[in-house]
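With one protein chain withheld, the remaining protein chains of the complex are depicted in position.
Chain nomenclature is as follows: A, B, C, D and E, assigned in order of appearance, with residue numbering initiated at 1 for each chain independently.
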Amino acid sequence: MAQWESWSAFWDMGGAAFFVWGSYGVTFALMALELVLVLRRRKDTVTRLLRWRRAVGKDSARKTGASVPVMESET
Amino acid sequence: MLSTFLAVLRRDLLLAWRGRADVLVTLAFFVIVVCLFPFGVGAEPNQLRAIAPGVLWVAALLACLLSLHRLFAQDYADGTLEQLLLSSEPAALWVTAKVLAFWLSTGLPVVAVAPGLALLLDLEQGALPVLVLSLALGTPILGLLGAVGAALTLGLRGGGMLLALLVLPLFVPVLIFGAGAVEAEMSGAGAAAHLLLLGGGLAGALALAPWACAAALRITTD
Amino acid sequence: MLSTFLAVLRRDLLLAWRGRADVLVTLAFFVIVVCLFPFGVGAEPNQLRAIAPGVLWVAALLACLLSLHRLFAQDYADGTLEQLLLSSEPAALWVTAKVLAFWLSTGLPVVAVAPGLALLLDLEQGALPVLVLSLALGTPILGLLGAVGAALTLGLRGGGMLLALLVLPLFVPVLIFGAGAVEAEMSGAGAAAHLLLLGGGLAGALALAPWACAAALRITTD
Amino acid sequence: MLEVEDLACLKGDRLLFRDLALRLQAGELLRIAGPNGVGKTSLLRLVTGLALPEAGEIRWRGESIRREREAFHRELLYLGHAPAINDLLSPLENLRFACAAAGDEVDAETCMQALVRIGLENQLDLPARVLSQGQRRRVSLARLFLSGRRALWVLDEPFTALDVKAVADLAQALSDHCAAGGMVMLTTHQDAPFALTPRVLDVGAYAC
Amino acid sequence: MLEVEDLACLKGDRLLFRDLALRLQAGELLRIAGPNGVGKTSLLRLVTGLALPEAGEIRWRGESIRREREAFHRELLYLGHAPAINDLLSPLENLRFACAAAGDEVDAETCMQALVRIGLENQLDLPARVLSQGQRRRVSLARLFLSGRRALWVLDEPFTALDVKAVADLAQALSDHCAAGGMVMLTTHQDAPFALTPRVLDVGAYAC
C-alpha cells in the first residue's frame, strides 16, 4: 500500500474512478467473455460433431487420418 | 387476417436473423459514413459539432435507403411475391408486416447506436434524447415511404439507384424535421414542435403507404 | 490477348448505354446527396463553403461505392462470369476492361458534374480545376480497389453492405488526399503534392488490383 | 368451371394469340401444348390473374376473376417458372411459409411429411441455396400435397429438373387430384406417365 | 483423352461421391446419370475446373487440368444451368459476346446464321429479357454451332425447356459432334433421340 493511504483512496483513484475502473472493468469483462465463448464453442463443437457422426454413420469418415500429408495441400 | 401478417413478420425476422450479417453491416455502414465525414471535412471539433445532427441524419437516411432495395428484391426474384399476391388476404396487410420487420432489423439498430456516434462527433450530451427520439419517429417513415419506391422500382434496370432518386425527395422533409429537432434542442428553442410533426408524419405514412405499396406491387408483377 | 479485353469493354459499355437509367441515376444520387446537405446542416454560406470539398468527395465516394456491387453481380447471376473464367485469357485482363468500362460509365459523369455542384456549394472557382483533377485521379482508384471487394462479396448474403464495410477503410486515404487537395488549394498551400500522391496511388492500384480481383473471382466461383 | 373466352395476348408489338377459348371441368387434366415461345407461359399467367389480357374474359365458377379475385385465389394454386424458394431458409421453413402466406393452415408435422414424401428427408434442414436443381423444384412441388382443397392447379413446366421417378410420382399426384374432382392445367414438353390421358390444347392453333 | 481418377466431392457435411473414375475418348458421348441431388452438376463443375475437388485428379490429354488450365479451356465448351445470357442484350449481341469472350473469332453473319438455324429468326433483335424459357435456352445453345473446333462439350441439362423438335435437333448436333471426333459429356433426365447410344455413367454407383 505504498501508494495509497486507504482502500477508499485506492478505489477513488484520485477522483478518476470512473475512468480507470471503467477501463479495467470493460477490459477484463471482455477478456473473460472471450474466454467463456472460446471454451463454450469447443464444447458445442464437440457435441455437435458427435451428433453429426452418429447421424451420418462412422464409415463415411474418409480414410485420410493416418496419412495426412505432412504439409497438407489441396488440389 | 392476422395469420398472413404474422407469417410474413415471423419469416422476415427469421430471415433477418439468418442473414445477421446484413443487419450488422447496415449498421456498420451507418457508422462508417459518419466516421468518413471528419476525413473529408476536417477534424476541427467546433465545425464537427455544428454539422453533427445533419451528418447523423443524412447517414441514417442513406443507411436506410441502401437497405431498402432488399425489401422486396429477393421475394420478387424467387417468385415469393407472386405467391403472396395470389393470397386472398389484402396485400396492404402483409406489406405492413414486411415494413415492420424491415424497420425492426435495420432502423432500430441504427437508432440504438446513434448516441455513441453523436459523442464521436462531439454533440452535446443534452441533445442525445432528442436525437434518439427523432430517429425513432423518423426512420419508420423512411421505411414506409421507401417501401412504395422499392415496390415501384422492382426488377427495373437501374433499380437501386432509381429507387434513391424516387424516394429522396420524399425523404427530404423527414430529414429537415429530424435534423431540425436536434438543432432546435441545441439552440435552446425546444424540439417539441418538430417531434410532433414527425409523429404526425408517421401516423399519416402508416395509414397510406401500405395501400400505395400494395398497388405498386400489383402493377410491378403484371 | 486484346480481343477478350476489347470484347468485354465493348459489351460493358454497350450495356451501360442500354441501361442508361443506371448511369444517370448514379449521377442523380451524387447530385442529391450533395443537395441534401444544406437541408441537414443548414444553409449558412460560410459553413457550406468550408465543408464543400469534403461533402463533394464523400458524395462521390458513396456514389461510386453504391454502384460497385453492380460490377460483377449480373454476370455472376446469369453465369457469364463462369464463362469468362473458362476463357483461356488471363483474368486480370478482362477484369481491367470491366473496371475501365465501369469507370467510364459512372466515374467520369461524376467527375463531369462535380464543378457544377461545387458552385452550388459556393466553392471558390479557383479550386475547381483541382477538384476535377483530384476526382479524375481518385475515382479510378476507388473503382479498382472496390472491384476487389465486389469480387470477394459476390453472391454473399449481406452483399452490398458487406462490400461497403470491406472497402471503406481502403477508401479513406483516397478521400483524405482528394478532399485534402482541394482544401490545400483553397488555403493557398498548393495541391501538387496531394495530386502526385493520388497519381502514385492510381499507378499502384492499376498494377496490383486486377490480379487480386482475378484471384478473388476464381475463389468466389469455386 | 374455368371458362376462358376470346382471350388475346399482346407482348410488345406481337399478338401471341387471339380468340383463345377453353373450358376446364372438374376432374379434367388440361395440357397446354405448343412449341417454344408460342405463349403457354403467358396464357397461364393470364389465367391466374397475375397479368391482364389484351382482350377476353376469364371466369371462375361463372364469375369474372377480376371481380371475384379473392374467392378465385382461395381455390387456385399456381407454380410458375420461379420456384418461390428463399435461399436462406430450409425446405421446411420455405414450405411452411408458402402455405401460411397462401392462407393454408398447415402444421410443421404435416409439412415435414410432405417433404419426406417428395424425397427430401435428408435435406430438411439445409439452406435451400445448396440444394440441387431437382431438389429445389421438389420443395415448391411439395405444396401440392398440402393443397388438396384448392380446386385449380396451374403448373408451368412442373417436370423440369425432376428425375424419372419423381416425374412418375408427380404425374400420379396430378392424376389423383383430378380423380378427386380437382382440375389441373399444365404445360410441359416432356412425356409423363399420366393415369388419365390429358386433354391437349395447342396454343399454336390460336397464334396469329 | 479426358481422364478422371479417384475423384471425391465434398459439399458441406456430405461426401457426395468418392473414388469416381472415368475416361472419355474421342467420339464418345457420355451421359452422367443419377437421381436428383446425387452430384451430377457437382461432377461437371469439377471436370471443367470451375470447382476444386476434395481429392483426385483430372487430366486432359495426359496433363493435369490445374497445371495446363489454359490449354484445356481452349478446347472446352461448358454450358451450365445458368444460361450466361444478359437480359438487356439481344440474342445476337449475347452470342457474339459469348464467342468473343471465350476466344472464338466469329463474325456477326455466322452468329446470325447460327441463331436462325436454332429457330430464333424472329427474335434476333429483342432484348433477351422478353424471351420465353425455351428461347433463352436456345440462345446459349447456339454456341454449339460455332464451336466445332472445341473438342470437349460439357452440358448440364441441355434439353431443359426445349420443345420436342428442338430436343431432336440438339441430339442430332451432339451426335454429329461425336461423329466428327469430338467428345460430349452431359446430364439429362429426359430421353433424347441420339443417333449413337450414349455411354452412361451412374454417379449413384460412387455415392457414399
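One rule holds for everything that comes next: a contact is a pair of C-beta atoms (placed from the backbone, for glycine too) under 8 Å apart; a residue touches a chain by one contact, two chains touch by 3 or more.
Here, contacts and distances are computed from a predicted model.
According to UniProt, the chain absent from the figure is "Heme exporter protein C", selected among "Molybdenum transport system permease", "Heme exporter protein C", "Pyruvate synthase subunit PorC" or "Nitrogenase protein alpha chain". Hidden from this view is one chain, which touches chain C at 145, 148-149, 152-153, 156-158, 162, 165-166, 168-170, 172-173, 176-177, 180, 183-184, 189, 208, 212, 215-216, 219-220, 222.
Summarising the interface, chain A meets the missing chain with residues 1-4, 10, 13-16, 18-20, 22-24, 26-27, 30-31, 34-35, 38-39, 41-42, 45-46, 49-50, 52-53, 58, 60-66, 68-75. One chain is missing from the display, and on chain B it is touched by residues 21, 24-25, 28, 32, 35, 38-39, 42-45, 48, 119-120, 122.
We adopt the following convention: only the chains that are shown with their structure count from here on.
Common neighbours of chain A and chain E under the contact definition above are absent. With chains reduced to the mean position of their C-alpha atoms, the one farthest from chain B is E. Relative to chain C, the chain whose mean Cα position lies farthest away is D. Remark: chain B and chain C have CA centroids separated by 25 Å (rounded to whole angstrom).
Computed centre separation for the pair chain A/chain B is 36 angstrom, with centres defined by C-alpha atoms.
Separation between the centroids of chain A and chain D, computed from CA atoms only, is 52 Å. Multi-chain contact residues of chain A (touching two or more other chains): none found. Counting only residues that touch two or more partner chains, chain D has 81, 88.
Across the interface of their complex, chain D is touched by residues 3-4, 7-8, 11, 14-15, 18-19, 74-75, 77-80, 82-89, 94, 221-222 of chain B. Within the complex formed with chain E, the chain D residues making contact are 11-12, 34-37, 40-41, 81, 119, 123, 126, 130-135, 138, 157, 160-167, 189-190.
Interface residues of chain D facing chain B in the complex, by the touch rule stated above, are 48-52, 70-71, 73-74, 76, 78, 80-89, 93, 97-98, 100-103, 105, 127.
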